[in-house]
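A single protein chain has been omitted from the complex, and every remaining protein chain is retained in its original position.
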Amino acid sequence: MAITKQNLRALNGDEAVAYAVKQSDVDVVSAYPITPQTIIVERFSEYVHNGEVDTEFVCVESEHSALSMCLAASATGVRVFTASASAGLALMHEILYVTSGARAPVVMAIANRALSGPINIHCDHSDSMVERDAGWIQIYVENSQEAYDSIIQAFRIAEHNDLLLPTMVMLDAFFLSHTLESVNVLPDETVRKFVGTRKIPLIRGHRGKLVPFKLDPENPITMGPLDLYDYYFEHKRQQEEAMQRAPRIIKEVHDEYARISGREYGNGLVEPYRLEDAEIAAVCLGSTAGTTKTVVDQLRSKGIKAGLLRLRTYRPYPVKDIINTLENVKAIAVMDRSHSFGAHGGPVFHEIRHVLYDASIHPHVVDYIYGLGGRDMPQSLIHEIYKDLQKILETKRVEKPVQFIGVRE
Amino acid sequence: MASKWKFTIKDFAEKPEIFMSGHRACAGCGPAIAYRQVLKAARGPIIATNATGCMEVVSTIYPYTAWGIPWIHTAFENVAANAAGIETALKALKKKGQLKYDHVDVIAFAGDGGTYDIGIQALSGAAERGHDFLYVLYDNEAYMNTGIQRSGGTPHGAWTTTSPAGRVIPGKVEYKKPIGAIMVAHDIPFVATASIAYWLDLVRKARRGLEAEGPAFLHALAPCPRGWRYDTSKTVEIARLAVETCVFPLWEAVDGEYALSAPSKVIALKPERKKPVKDYLKVQGRFRHLFVPEFEHVIGEIQQIIDRRWKRLLKKCGMT
Partner (left out) sequence: MTSEQKGWKEIPIAGVCWRPATDYLTGDWRTFKPVRDKEKCNKCLKCFVFCPDGAITWNSETEDIAFNYDYCKGCGICANECRPQEAIEMVLE
């Protein structure tokens, strides 16, 4: 199949998301503004008020209600979308779990912003990291182009009848959300065909027969009952089972989209960069990967065998792909743009180490907490990290497994 | 004006039960009566949503469900947001020509727990946005499902586990939040109070609420034998006393215009029929601690606030 002809547009990350939603035939959007996601809802409301989309757009009174509305609307059988960040995502916390428990294919964009307090509107991953246990698919994008592509893919991933898990797509606050990029957008018809219409699966209800899994007076079902200790565990086991199917589905959707758009992001789960023969490597998520790729290129030009692993899909955690790509690297620096206080490092560090524990080779793995609250991560600091890795490679010793980088002492 | 819909009690009896028997509410549960009565007003397809609380729990203990209509529960404070989501989805489906019905009624059920306090934000937001749904508040005047803790709807002087009848403080200090007036202030098409004892009035109001185009709010008093401490057989009798003593007057506000309903209108026209609040308090264990010399004055306080609110209501209804 030939790659579709696309249009180049100047869009920032938020606008790219709004544009993707516009093309994806979404029925209901209910959202509450929060910096830096505001442009998504503003741009989308312009589309609605100009009659460019058929979507029912509801400006709700809080993020908790935004996600509640999306969940209930999704349960009624329509395609939904919302967006948030930071405190807004935190406010939705309770409902995140309910949404994944209800197996509602809600798609949400998160403009990664630091959690309060003190209040900070800038980029870090603390808001979405804390939700990694909520049972949602989590995808982190590197640039606005990928934000556009991933939102479109997210509808297909979430609604896949073998999956039925809500999906959140993360883009870095301001670095991506508010920064203008040239983004290739597909024609409306191509996107519409790609996302298709939502196909509701069948489920066994209380009348004993198989009926569509949605709220419909013709075939009533009850959603959201009280589970006592005799069934809750089984329901959660079912959710894990769905998560186990997710890597295959994410890859399939990614590959299908790549054939149409000509763009791939690794294999959809992880994006290795110059890792084939790397001896030292960094692991990170989001826009920092872009900066790090430049640093890697600079090091490579000097003959240093450096590489980078960008994690695109964070949930489900791409265990096999991480082991495969990192197995031969001797010293790894994880870059965490969020922190878990008192936990001996950040979440990405924990999970990388945990996965590599079972690998046949045990590289040195160290952690750098960086960029909290939007603190810039320039190339110079990333170079320092690679210098540290080289030292570890030479001395075969780790002096400090966990460090903060870029903070003033 | 309450609905012009005509029916007889035998019409009701022949309707299939939407809220099935076999639910696990306590014997004598007032809210269960309210649910059965409200659902008798059904005029076509319905989708219902419930806040966490007694009725949600007793009607859906997995894998059993008492609901013969599509029903969803998600959390405690968001039933109005749920209803808004369902209503919006139905609008979207209708626009696309994918809805096989001309109209589907959306009903949000919640207790005083999920309405007065934790749920008021979502309710206010949904009312402001004008979603077309009926919100039914079944008021048993405390957080009953979690074990009888006080809510914004608990009346002054009542015992609850978090406003106990102590040696120093006799029951709840604060007064019952006037949720009905709050909803009228939102300028929505229909707000009404109802009591399960006056079932005809309640059902007509539920129907009127369904017929209203926009948000409708039905505040139904539904006594709880466990929490109010009385014999299970007296639920309806107490719901009647509440109206007869003007503790819970029955009224409706159509587009903000107040009007007293027949059972309360009769008292307004013949004030000698107004029973003293003591008659209502003495049959409930939750007020028993007030009938001692030390705390008797609280009964006086209760009578005062009831009288004050009754007079205010009469004024709003143009019946001073």
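Letters A and B mark the chains in the order given here, with residues in each chain numbered from 1 onward.
By definition in this document, contacts are C-beta pairs under 8 Å (C-beta built on N, C-alpha and C of every residue); 3 or more make two chains touch, one makes a residue touch a chain.
Just so it is clear, the structure is predicted and the values come from calculations on it, not from any experiment.
**Student:** Just to verify: which one of B:42, B:236, B:259 or B:319 makes contact with the chain not shown?
**Tutor:** Final answer for the missing-chain contact: B:236.
**Student:** Give the residue, chosen from A:62, A:153 or A:222, that touches the chain omitted from the document.
**Tutor:** Missing-chain contact among the listed residues: A:222.
**Student:** Contacts of chain A with the missing chain: which residues?
**Tutor:** 101-103, 164, 203-208, 213, 221-225, 227, 230-231, 233-235, 237-238, 241-242
**Student:** Tell me, which residues in chain B touch the chain that this view leaves out?
**Tutor:** 9-10, 12-14, 17, 19-30, 32-33, 36-37, 59-60, 62-66, 196, 199, 225, 231-237
To be clear about the criterion, only the chains that are shown with their structure count from here on.
**Student:** Using mean CA coordinates as chain centres, what's the chain A-chain B distance in Å?
**Tutor:** Inter-chain centre distance comes to 43 Å.
**Student:** Which part of chain B faces chain A closely enough to touch in the complex?
**Tutor:** Those residues of chain B that touch chain A are 45-47, 49, 56-57, 60-65, 67-75, 77-78, 80-86, 88-93, 95-96, 100-101, 104, 121-122, 124-125, 128-129.
**Student:** Spell out the residues on chain A that touch chain B in their complex, using ranges where they run on.
**Tutor:** So the residues of chain A touching chain B come out as 27-28, 30, 54-56, 58-62, 64-66, 68-78, 80, 94-95, 98, 102, 206, 215-228, 231.
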